[in-house]
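A single protein chain has been omitted from the complex, and every remaining protein chain is retained in its original position.
Every chain is named by a letter (A, B and C) in the order it is written, and numbering of its residues begins at 1.
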Amino acid sequence: MDLNYTPEQATFREEVRRFLKDNLPKDIRDRVKKRLRPDKAMTQRWQKILFDKGWGASSWPKEHGGPGWSPVEQLIFEEECALAGAPRQLDFGLRMVAPVIMAFGNEEQKQKYLPRILSGEDWWCQGYSEPGAGSDLASLKTKAVREGDHYIVNGQKTWTTLGQHANWIFCLVRTSNEGKPQEGISFLLIDMNTPGIDVRPIIMLDGEHEINEVYFDNVKVPVENLVGEENKGWTYAKFLLGHERTGLANVGQWKAMMKRLREIAEEQPDGDRVLIENTRFRDRLAQLEIELKALELTVLRVLTDENGPGPQASILKIRGTEIGQALFELMMEAVGPDALAHIPEALELDYPGSRVGSPDATPAAGDYFNMRKLSIFGGSNEIQRNIIAQRVLGL
Amino acid sequence: MDLNYTPEQATFREEVRRFLKDNLPKDIRDRVKKRLRPDKAMTQRWQKILFDKGWGASSWPKEHGGPGWSPVEQLIFEEECALAGAPRQLDFGLRMVAPVIMAFGNEEQKQKYLPRILSGEDWWCQGYSEPGAGSDLASLKTKAVREGDHYIVNGQKTWTTLGQHANWIFCLVRTSNEGKPQEGISFLLIDMNTPGIDVRPIIMLDGEHEINEVYFDNVKVPVENLVGEENKGWTYAKFLLGHERTGLANVGQWKAMMKRLREIAEEQPDGDRVLIENTRFRDRLAQLEIELKALELTVLRVLTDENGPGPQASILKIRGTEIGQALFELMMEAVGPDALAHIPEALELDYPGSRVGSPDATPAAGDYFNMRKLSIFGGSNEIQRNIIAQRVLGL
Amino acid sequence: MNFNLTEEQQMLQDSLRRFLANEYGFEKRKEIIAAGQSLDKPTWNAFAEMGLLGYTLPEEYGGLGGNAMDTLLVMESFGRALVVEPYLSTVVLGGGIIQDAGSDEQKERILPKIATGEEFLALAHQEPGGRHNLDYVRTEIQKHGNDYILNGRKTAVLNAAGAHYLIVSGRRGGRPTEPVSLFLVNHDTSGVEIEEYTTHDGHRVADVILDSVMVSDDDRIGARGQAMPIIEKGVDRAIAALCAEAVGAMEALNETTMEYVKTRQQFGMPIGKFQVIQHRLADMFIAAEQSKSMAILAASMADSDDRKQRREAVSMAKTLVGQSARYVGQQAVQLHGGMGVTDEMFAAHLFKRLTLINLQFGDADYHLGQVSDGLLKSA
Partner (left out) sequence: MNFNLTEEQQMLQDSLRRFLANEYGFEKRKEIIAAGQSLDKPTWNAFAEMGLLGYTLPEEYGGLGGNAMDTLLVMESFGRALVVEPYLSTVVLGGGIIQDAGSDEQKERILPKIATGEEFLALAHQEPGGRHNLDYVRTEIQKHGNDYILNGRKTAVLNAAGAHYLIVSGRRGGRPTEPVSLFLVNHDTSGVEIEEYTTHDGHRVADVILDSVMVSDDDRIGARGQAMPIIEKGVDRAIAALCAEAVGAMEALNETTMEYVKTRQQFGMPIGKFQVIQHRLADMFIAAEQSKSMAILAASMADSDDRKQRREAVSMAKTLVGQSARYVGQQAVQLHGGMGVTDEMFAAHLFKRLTLINLQFGDADYHLGQVSDGLLKSA
C-alpha cells in the first residue's frame, strides 16, 4: 500500500493545473467561484476549450477521442478543474449516453454521436423518470410502437435536467408489454427538434428553472436510433447506472467547496470575532473535513483496487451526496441571517444593486434548497441502501 | 395552559421530600447515589418503609391500599425519590401484574396477591419472552394443558429480570392452538417454588447476573391461578403494555442522573481544567438537558391531557430509553480512560482496595454496557416505531 | 400544571384555522407574495376583527390582555398556513416592546392603532456582521443639543417597509463599551432609507440605513443605556412565537407527507408501507411533539422578568425546535421524492420556512451554546 501519488501523477497534476491557469476564461472562473450557475454558452465554451486540448472527455478511451487516462488521473483532472473554478462538464452526454453507445451502439451510431458529444456541439438530456415511475424505473409507461422504419413515441418523461437546452434526449421506452416489466424496455435516441415534443419547465423550490417535463405526442423516431436490441434497454440502463462511480462521489467538487468554506469562516464576522474562532462552527467544519477525507480515500481505494471496483463502490453515491448536502448547509449557516434574502437578480455577476451580506450569502439558501435533490435524484439514497443491503450484503 | 405546579402540588412535593430526608436509610441512599445496584434485601427494606407510610404503590388507587395520587403527584413522588437516592421500586409486581389483577382478576386473587405485593413480601418476575419469541410475543410456545383442577406447564421463558430473587412469576402460556396465534394465550400466576421450575442465570455483558432463563418441566399450577378467562391472555398482556406509560419515560431517574452528571463535570479533572470547562463536553451535556426537558414536558402533557393519554404517549418509551442510554454514555465518557478498569469487587460500598479514578468511574462502563438493554427489552424501539407508524399515524 | 386550552382559546383557534383554511390557501398565499406588498389588507382586517391584533395588548389600549401562551395559539395556526403577514414584527415584537417599556404617551399613541390594524411597527436592531449575536450594536448615537442623531445600518429588519415606526437600537458614539439605548423613529423621518427585499419564504425584510436621523428625548424607549433587557425580552417573546410557528409548520408538513406516502405508489404499493419510511415518519412525529412541548415551555416563560430562567427556557426551545425543524423539513422533502424539490408543493414551502426560522434570532447551534455556557458556574 502506498498513499502517495507517483511522480508521474504529480507531474500530470502540474500539467493540468498549468493548463487551467492559462486557459480557463476569467469570466467563467469568477462565476463558478462565486457559486453562480454558468449558463449554456459558458458550459459549451469551456467544453470546446477542453476539446481543442484533447481533454474533452476525461473518462473516454483514446479510440473515441478521449485522453485514455487512468482512473486516478481522471480524479486528479476533476479535482484540479473544481479547484480552479471550471464549470462542471455535462454528464448526460459524456458519462451517460456515450458509454452506452460505445458499449452497445453500432458503428454508425458511434460515428454520428460521439464526436458531437465530445466537442460540445450536442447537448444531451435524460429521459428516464416518469411521473409515477421515479425510483421504480421498471414501471415506466412511455410507449414506442414500431411502424415501418420508425417508432411512434407517446408518453411523458419528467425531472429532465437542463432539458430546455438539449437538442438530443436518450430515452427508456416501452416496446413490449410481454414478460416482466423490465423486459419490454428499449433504449432510444431522440432528436429534440422532432415534431410532437413539448418541453415544459418545472420550477424548483429555489425558484430556478433547471428541470423539465418532456411530452411525446406521436413523435416519429427512425429505427436506426435504437441502441442495441429492442427490449434489451433495461440491461443498458443498468450498465449506465453502474458505470458512473467516482462521479457520484464528487470529491473534487466538494474539496473545492470545503476550501472555500474555510476561507469564508476566516472572513465571515461573527459579532466581535471571525467565524473560525467559534468553536461550535469550527467543530462542524472539522467533522465534515474528516468525512470528506474518508470519502476521498474510499474513492481512491475503489479506483486502484486491482480486483476492479468492489462492493465499496456502492457507498460513494450515499456518502458523496450526504457530504455535499452538509457542505451546502454549513455554507448557509456560515452566513447566518444574511442567507434569508432572496434576490434572484443578484445571482448575476454584474448585479449593480446592493447585496445582503457578503457575495457568498447570495446563493447560500437557494443552493441549500436546490441540493436536497442530490439524495433524491439518480436513485434515491433509500434505493441505494436497498441495493447495498440486497446486492452487497446479500440480505 | 399553566406550566406551574399548583400550591397543593408544591406542598405535596415538600411533604415527600421531608419524608425521604427522614426515612430513607443512609446505607441505601449511599449505594444508590454511587450508582451501585441495591441488593434484594435493600429493595425489600425500602418497600416496607414506603408501605408503612401508606406509599407502597404510588400508582394504585385507594381501594387497593394505594395513596390514590393523581398522575402529576405520582410523577412528583418518583422524581423526589430518584433525587433523594431511593432505590427503584420493583415494577414487576407493582406496575405490571398488579394492574392486571386489579382489572381482570377475581376477588380471591385480589385479596391474595395485592397486599403481598404492596408490602414487598412477594417478589414477582415476568414470564413473557421466550427464545425465538422476543418482540414477536404471539409466537410463544410454553404450553399449559388443563388436567383436572391444574394446568401442567411445559416450556421455557427467558430474559426474566431478577427472576433469581422471585417467589412468583406471571406467565403468558399457550392454552390453545386454534385460531390466530394471539388467540390461544392465557395469563397464569405461578409460584416459583413449585416443583419442576428451574431458574438458570444468564450473565450479561457487564458480567452481572440480572436476567435468567426459567424452565418449566411438568409444573402443576392450580386453575385458580388463571387470571381472567382462558385464551384471553393476549388482551391482558396488551392492557399491561399499554398501562405503563410515564414509568417508561423514567424522567425522575434521568433528572437525578443529569444532576449527578453536572456535579461530576464540575469535579472531574480534564488535564489542567475541570471537565465542565471543556466546551465540547459541555455542549453534549446541554443537548441532553434540552432533550430531557422536552421529554419531561411531554410526559406532563400526556399526564394532564383532559382527553386522556393520546398518541403522544407512545413516544415516551423511545425517547426515555434513548435519553437514558445517552446519559450513561456521557457518564462513561466523562471519566474517560478511568472507565477502562473492570473491578467487580469495587462495586461494593465498603471495597477496601484502591480504585481507578473517582468512585464514579467504577460502575461507568458496566452501566453503559448494561443499559443497552433499555432499547431492546420491553418491546424494542424498532417495535415501538412500528407501533407509532401503524397505530398512531395509520400507515 | 395544565396543558389544556381554555374554552375561549379553543374557540379562537378553531375560528382562526377555519378562516385560514378558507381564505388563506396555498394559491391565495402565492398571490399575496407575488403582489409584493408587505401585507394583505383584507386578511389583516380580518385578523383585527377576530381580535388577534390586540390579543396580547393591555385592555386599556384596546387589547384583550392576553399573554405569550395566546400568541402560541395564533402562531401555531399561522405556521400551518404559512401566513406571511407582519404579525410577528408588529404585534409580538413591536407591540411587546412598547407595552413593556414604552412611555405612557407612546403606548397611547401606538398600541390602540396596532389593535385596530391601522399601524405597524418594526424592530431595527440586528446589524451586518452581527450574525446571531444579540448584543452586537454599532449604530451611533450622538448628542445634538437636546436631541440625538442616529447613524448606522440595520439588517434583516422584519417588515420595515410597511412600518409606521421603527424601533432602533444604538450606542453612544457606536462604541461597543457603551450601553445600548432604544428610540422610536417615525418612518418618514429624514435620513431613514429602507432597502426592502423578499426572503426565500415569502416574507418581506429590509436593510435600514440611518443617515443622520434626528430623534428627541421623548422618542426614547426605556431609560438611557438600559435597552438591552428590553430588547432581550422582546426578542425572547419573538423566539417563543417563532417556535410555535415552527411547530405548526412541522405538524402541517408531517400531515401532508403522511398523505403523500399513503397515495404515492412505487414497486406496486404505497411507499408508506415501506418500513424505513414508516420509521422515518415516526421520528418526524416524535420531533414535532417534542418541539411542541418546548414551544409551550418557551411561551410559558416568555413574559417572565426572571432573565436567566426566561433566556434559558427560550434558548432550550429554539435549539430543539431548530434541530427538529431541520430534521422534519429535510426528511419531508426526501420522502416527497422529486416532487419535494419543486415549487409546486406546499411541502417545499413549509421546508423553506422551517429552514429560515432556524436562521432567525439565533440558530440551533447558537442557542445550544447559550444553554451550554449557562451550565458554567460563573454564568
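Worth pointing out:
Operating definition for what follows: a residue touches a chain if its C-beta (ideal position, glycine included) is under 8 Å from a C-beta of that chain, and two chains touch if they have at least 3 such contacts.
The structure presented is a predicted model; accordingly, all values stated were derived computationally and were not measured.
In terms of the touch definition stated at the top, the absent chain reaches A, B, C within the entire complex. Across A:Arg17, A:Arg355 or A:Arg385, the single residue that touches the chain missing here is A:Arg385. The residue from B:Pro71, B:Gly120, B:Gly184 or B:Gly366 that touches the chain not shown here is B:Gly366. Contact with the undisplayed chain is limited, among A:Asp136, A:Glu208 or A:Asp283, to A:Asp283. In the full complex, chain A makes contact with the omitted chain through residues 1-6, 9, 72, 262, 265-266, 276-277, 279, 282-283, 285-287, 289-291, 293-295, 297-298, 300-301, 304-306, 312, 315, 318-319, 382, 385-386, 388-390, 392-395.
On the side of chain B, touch with the chain left out of the figure occurs at residues 129, 132, 134-136, 139, 158-159, 202-207, 211, 268-272, 275, 280-281, 284, 332-333, 336-343, 354, 356-357, 365-366, 368-370, 372-373, 375-377, 380-382, 385. Summarising the interface, chain C meets the missing chain with residues 274-276, 279.
The rule we apply is simple: only the chains that are shown with their structure count from here on.
With centres taken as mean CA coordinates, the chain nearest to the overall protein centre is C. Centroid distances from chain B, each centroid being the mean of CA atoms, peak for A. Remark: chain A and chain C have CA centroids separated by 38 Å (rounded to whole angstrom).
For the pair chain B and chain C, the distance between C-alpha centroids works out to 42 Å. Centre-to-centre separation of chain A and chain B, using mean CA positions: 53 Å.
Listed for chain B are residues 279, 283, each touching two or more other chains.
Of all residues in chain C, those that touch two or more other chains are 277, 368-369.
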